[in-house]
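Taken from a larger complex, these chains appear in their original positions, while the remainder are omitted.
Chain IDs A and B follow the sequence of writing; residue 1 opens each chain.
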Amino acid sequence: MTMSDEATPLAALKARVAAFVEARDWAQYHAPKNLAMAIACEAAELMELYLWMDAPASRELSPEARPRVEAEAADIAICLLNLCNVLGLDLSAAVEKKLAEADAKYPPDKVRGRSEKYDQY
Amino acid sequence: MTMSDEATPLAALKARVAAFVEARDWAQYHAPKNLAMAIACEAAELMELYLWMDAPASRELSPEARPRVEAEAADIAICLLNLCNVLGLDLSAAVEKKLAEADAKYPPDKVRGRSEKYDQY
């Protein structure tokens, strides 16, 4: 393994996903509608790992659970990067934009330590 | 905006997400169980954009639809990066590992242009 979050830009991950799809000629199946469904399916598989666990207990990741959570998180990321490839979407820019909007929507001094939805402030 | 998939390592995106959470003291709500649910909720919002659209039509992204798709894709990414922060998970390494496994599981010469699940080969 040579990739790490410290050193890997999303473009490198996107290129790896694109190469995987290209080698199998699978782009024909990857309409955004289908990829959005695939992301939701993978998200459900991640969620299922936590289904009967209390929220506090979910903070402790057992050595047996860690690789399963990592694999499901990776599946979500792969489907999401695939969608970005298909749509020509820059995910880093989209994240930055969304966080800037959320910064304005949820001012720290008003929402600090509160979980209610923003429209209640 | 200063971030792009070309130039931004995932660690920089994770740091932005962590700073957003930290400024609001919201880490207390972000048990992995809850974050897995949040990812699934955001994935459903993305999927809803494509609900009544045919798969072929979903390949064309109208100028009106693009910012909505970008915003939902960003929401999924933010929740996923948040989960990686909470669990100390390196997403790039997880993606690389999963793609290596998928490479072995779906040999290009056997699955080329076919969408059946791998266990049918």
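Simple rule for what comes next: a contact is a pair of C-beta atoms (placed from the backbone, for glycine too) under 8 Å apart; a residue touches a chain by one contact, two chains touch by 3 or more.
These figures come from a predicted structure and were not determined experimentally.
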Full count of same-sequence chains in the assembly - 2 placed in this view: 4
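The definition used in the following text is that only the chains that are shown with their structure count from here on.
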Rigid-body rotation angle, chain B and chain A, from Cα fit (steps of 5°): 180
Rounded Å distance between chain A and chain B, as computed from the means of their C-alpha atoms: 3
Of chain A, residues touching chain B in the complex: 1-11, 13-14, 16-17, 20, 23-26, 28-29, 31-34, 36-37, 39-40, 43-44, 46-47, 49-50, 53-56, 58-59, 61, 66, 69-71, 73-78, 80-81, 83-84, 86-87, 89-99, 102-103, 106, 108, 111-113, 115
